[in-house]
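Complex shown without one protein chain; remaining protein chains in place.
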Amino acid sequence: MSAPALIRGYEVVIGLETHAQLSTASKIFSGASTQFGAAPNTQACAVDLALPGTLPVMNKGAVERAIQFGLAVHAKVAPLSIFARKNYFYPDLPKGYQISQYEIPVVQGGKVEFVLNGQKKTVRLTRAHLEEDAGKSLHEDYQGQTGIDLNRAGTPLLEIVSEPDMRSSAEAVEYAKALHTLVVWLGICDGNMQEGSFRCDANVSVRKPGAPFGTRREIKNLNSFRFLQQAIDFEVQWQIDRVEDGLPIEQATVLFNPDTGETRAMRSKEDAADYRYFPDPDLPPLVISPAWVARVKTAMPELPAAMAERFVREDGLPEADAALMTQSLAFARFYEAVRDGCGTPKLAANWLMGEVSKRLNAEGRGIEAAALQPATLAALIRRVADSTVSNNGARQVFELLWSGAQTDVDAIIEAQGLKQMNDSSALLAIVDEVIAANAKSVEEFRAGKEKAFNALVGQVMKASKGKANPAQAGELLRQRLG
Amino acid sequence: MALTLQEVSRIAHLARLELSSAEQTQMLEQLNGFFGIVEQMSAVDTSGVEPLYTPLSAVQAVELRLREDRVTETNQREAHQRSAPAVEDGLFLVPKVIE
């Protein structure tokens, strides 16, 4: 990586722990549903509630998703991993311990690559392990008490731990986005950050360049990329202030308050330091055979990086375009459908980066939600390519196609009278009229003023009510004036 | 090695057990009495020995059995909360949690 930008002379060191909720139908250790938004405790079964006598039974679907992730980040998928108990008391933790993986996680090592302002960055992964989510504490008042909803308890999580390889909040955000794209691409996580399906804890410290790592503070539960950036930026300033004031930084778990944009140390975690991890005697070692890994591998979709590379190689797209075409699996599939339909990859990419993205962003939706079908857009692009319609005309057609109400491109071009005038005799007549009617411009052009020529072309376009093909109009003008 | 009263109270706190000072003193005696017989264990050389976390692995490879990802449970909230100390609107109530 290139030399990191310093903040007030300090180097920022960031590592991320990301919790991705795995997209299984049932919980990691029980047959209860993982559906979001059910009435409180209606999806907390006997096992999730830790009722006396209950025992955990591991969900194969969660393991499969962990294997997919491991393969996608070029990590080692451990042939044997161990579930351990992390012991601490908290009302949203029904058993009084969380079943997690400690000494031997299922995914070991790996790396995530992304591009930040044109520069390729690599963040190494330490590990990714399977664990169960906790329930939720509802802090709105119940006569001064807290309400506990355990529907989320037991939802499978993949905790993805990075090395402290990031040197700015911007890098942290790009890494998180790349990770988000990947897990959604793989279909192992729905990526819904509002619902908490993808949450980040950021370990932040500062140091003078070359100095050993400073003491880190962990910012918990950041569930939007904006909050991630804001929280890190605030934390960095706070830590630098303290160091500058000669004050020590104690290792702490801190919370980010989106309203104030500030971080503050959690009180409840003060004494949680001693988790008394030990292998869970209810769960023998998780064994993953090479055959299983191979089966999962063959079933995996082509990964974003590989696909982008293919678009550059086979479609001749610029790298930047290819990156945008692979922003999500749905987007990439859409691009490929349009490309195949119109046969002009670059034009397909242009339309997706231009008109399509503009509307999707305005509507805050993903391409999978668009009414416009790839085949329809391809048809329109073909008409631009064969100059049946001008780019301006095509934009007007697109307006009508976007809603999905109309899909017959040619019919629209007809109905809207956007067909370009491509037969020269009719155009020639107009050209002659224009030359006759604009002696002054003709003079200036002959005197060598190119601008005058453009004016004449403009007149032709005007007279043709925009149906003329500008290129063709220009040609004919030059012939006549030549 | 012998425990101290401070350790006893630290452990009691970790275990969320309120112990009177009399109880702590008695606990200290009994724990130290017990750890007296533990010492013999520490003397044994176990280098290279694999821990036996689950008995059958003494004679055969024991693997975690996995279940298919299927929803098998239905809402049993009423039955499940029958023995709950404090419930309102389907939520378990606890003294205010301060984060």
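Every chain is named by a letter (A and B) in the order it is written, and numbering of its residues begins at 1.
What we mean here is this: contacts are C-beta pairs under 8 Å (C-beta built on N, C-alpha and C of every residue); 3 or more make two chains touch, one makes a residue touch a chain.
FYI, contacts and distances are computed from a predicted model.
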Notebook entry, point to check: Missing chain's UniProt protein name, "Glutamyl-tRNA(Gln) amidotransferase subunit A", "NADH-quinone oxidoreductase subunit K", "Multisubunit potassium/proton antiporter PhaG subunit" or "Phenylacetate-CoA oxygenase subunit PaaB"?
Noted result: "Glutamyl-tRNA(Gln) amidotransferase subunit A"
Next item on the list: Decide which residue listed in A:Gly96, A:Pro209, A:Gly316 or A:Gly404 touches the omitted chain of the complex.
Entry: A:Gly96
Margin query: For a quick check of understanding: of A:Asp141, A:Glu195 or A:Asp274, which residue touches the chain that isn't displayed?
Written below: A:Asp274
Note to self: What does the interface between subunit A and the hidden chain look like in terms of residue numbers?
What the structure shows: 46, 49-58, 85, 87, 89, 91, 94-97, 148, 150, 273-274, 276-278, 281-284
Check: When the complex is taken as a whole, what residues of subunit B touch the one chain not shown?
Finding: 3, 7-8, 11-19, 27, 30-31, 33-34, 37-38, 40-42, 44, 46, 49-56, 58-59, 64-65, 67, 76, 79-80, 82-86, 92, 94-98
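The rule is simple: only the chains that are shown with their structure count from here on.
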Next item on the list: Could you tell me the distance, in whole angstrom, between the mean C-alpha positions of subunit A and subunit B?
Entry: 41
Note to self: Under the definition above, what is the set of subunit B residues touching subunit A in their complex?
What the structure shows: 13-14, 16, 53-54, 57, 61-73, 75-77, 80-81, 86, 88-99
Note to self: Touching residues of subunit A toward subunit B in the complex: what are they?
What the structure shows: 24-26, 30-33, 39-46, 49, 51, 57-63, 83, 89, 91, 137-139, 142, 144-150, 255, 266-268, 271, 274, 276, 279, 281, 283-287
